[in-house]
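All protein chains of the complex are present and in place, except for one that has been dropped.
So, chain A:
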Amino acid sequence: MGVGRRMKKQGPPPPLDESLVTRKRKAALPEKDTNGFRAKKRRASKEDAAPLPKKSALKQSKSGMETAPVGKAARANGVKPVQRKPLPVDDEEDEEDDEASADGDAIDDPDALEDELDGVGVGNLDALGSESEDGDDLDDDEFLQSGSDVMDSDTEIQKGIWSEDEDEENAEEKLTAANIEGLSRKLDMQQAVEEAEAQAELEEAAMQTNISGDRPKVLGDEDEDDEADGTLKLAPDLQLLRTRITDTVRVLDDFTKLAEDGRSRAEYTAQLLKDICAYYGYSPFLAEKLFELFPPREAFAFFEANETARPVVIRTNTLRTHRRELAQALINRGVTLEPVGKWSKVGLQVFESQVPLGATPEYLAGHYILQAASSFLPVMALAPQEHERILDMAAAPGGKTTYISALMKNTGCVFANDSNKSRTKGLIGNIHRLGVKNTIVCNYNALEFPKVIGGFDRVLLDAPCSGTGVIAKDASVKTNKTEQDFLRLPHLQKQLLLAAIDSVDHASKTGGYIVYSTCSVTVEENEQVVQYALNKRPNVKLVSTGLVFGKEGFTNYMSKKFHPSMKETRRYYPHAYNVDGFFVAKFKKMGPTNAALKNGSSGATSEHVNGGADIVDNAPITTDEEDKNDFGGWDEEEDEKYIEQAKKKQLRRKGRDPRTLKRRPAQ
């Protein structure tokens, strides 16, 4: 069974029992704390093969409701409604039917209703839609059963079921004494039902592929050039677009089976990209760039996740308080929260709040700071130790800086630099509010850095970036990033990273580390920048970030090959971890930077680069350099001639006499 759409757009993470602040929350919110228990109970009762007539009825009506409009849309699109019997929806029904009949309490009405609906002419298209919706419903139930604290719209129904179930259980208990034999038979039956269910599920999975086997003729982009374009220009029917996107993704998933004859993969991809641009409002350039990062299905999930906001996360300021105390204080103010995950001891995820989180007395007293979960990661990777000297090259608004200081317990020294003076106000404010005492705030262009002061134990570079990881936060990225941005930003990032590497003291006893992070997911701003640094600075190597989750960085991407150690870097995606898109790389500086290389960073000459690459064994020779070697040597004289010609041409175009120029260098 495919994962439902709503499942991918994540809710809160699974709860952590041991580190939970539940005891206190229970005291504060008595009506909610039973929720998890209830859900558990419910699952147990479900295993007893208790019929859930109410639920199934509701589900039927829901899916019925959902199929109807889709069907209409399909017909509107001119898709011929095709009569089809073996729908996955039916399988669902069968399961529930079995469940119901096992208890001798079969309710056939919903099924009948559904059959009618099917008969009315649910086209292939909407069959798909309803199927995925149905999957969602199931997933939703799963989700609630996991005992999370979030109230869903389904909870009311659950409540009904719960009370009902209890009654039945009571009745069952009475029966137990009376005829234990009947009960055991019932148990057997129940087991059989479960097996049947499992079987049905398997069949369903098989069925799905079967269905899709003959589906693509309808799904495929029939006459995309004329018809689809026409509808798009008039008014993009969002639902239709969505359906088409999901269909195209399905086709791309299993291309050999599902594709129409004579259609290439590129055509499908182009269509999908066009739809994504129309549906989500991306510029075609950016959509393609992001799409290329993932397989189609994952890309779709990524675009979907960018439409929903990430959860609000606050970081406990351990200089002032403890997480447990803070949670208690906030719960008393009517905030629903939970630890953000096992990976962080200071993060609290906020689900809902009666008070503005940025103005509570606790906030003003500096007990916490609002900080996205993703910006914990580079600091955790940096792992600052006490009594070290650390540089944060782009510090504003201070979330990471104050986290570093908190980890160092106000010892040592943190240089917080930001090139934008107006942004430093918030930085200084946060530093003082959180009671951080070991910072020096300065306002330099970060490129000046090894000159201002060097020899740091660790350097954190959270580079300015295109923000493709935080589209959920700032949707303007969708349209306002151009190809130039993806040349300009990486250029700056490369310079900054070199400056960061040069600022570190390789001989530091405890440190010598550089952490590079961006809130972007593109390869240009991440792996390529890291690769550039590896090439330019043979004295650094990538080391493990020490982060417990995250995907490995690309070692090859499209035609580009990166150093194998690139898998030490970590990528974070909104659809995978429900954090902002992020990239973290950690370097260890092994030796001093060669003076010649340092000069090269300012006035890069190719000779220096090559020299550096020869020394290094870990830096692979990039494709460009290989090409150069293939060309053989370099004819200086011939080159000179061409340069001369070009110069003359340029001067003539400006309206000057090239001969005057020739005279001048001769002098």
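As a convention for this text, contacts are C-beta pairs under 8 Å (C-beta built on N, C-alpha and C of every residue); 3 or more make two chains touch, one makes a residue touch a chain; residues count from 1.
One rule holds in what follows: contacts and distances are computed from a predicted model.
One subunit of the complex is not drawn; among "Wiskott-Aldrich syndrome protein family member", "Ribosomal RNA-processing protein 43", "Serine/threonine-protein phosphatase 2A 55 kDa regulatory subunit B" or "60S ribosome subunit biogenesis protein NIP7", its UniProt record names it "60S ribosome subunit biogenesis protein NIP7".
Here the missing chain is touched by one residue of A:Q349, A:T439, A:Q493 or A:T593, and it is A:T439.
The chain that is not drawn here is touched, among residues A:A200, A:A270 or A:C413, by A:C413. From the set A:L187, A:L238 or A:L364, the residue in touch with the chain omitted from the display is A:L364, counting the whole complex. Mapped onto chain A, the footprint of the missing chain covers residues 329, 358-359, 361-362, 364-367, 387, 389, 409-411, 413, 415, 421, 424-426, 428-429, 431-433, 435, 437-444, 452-453.
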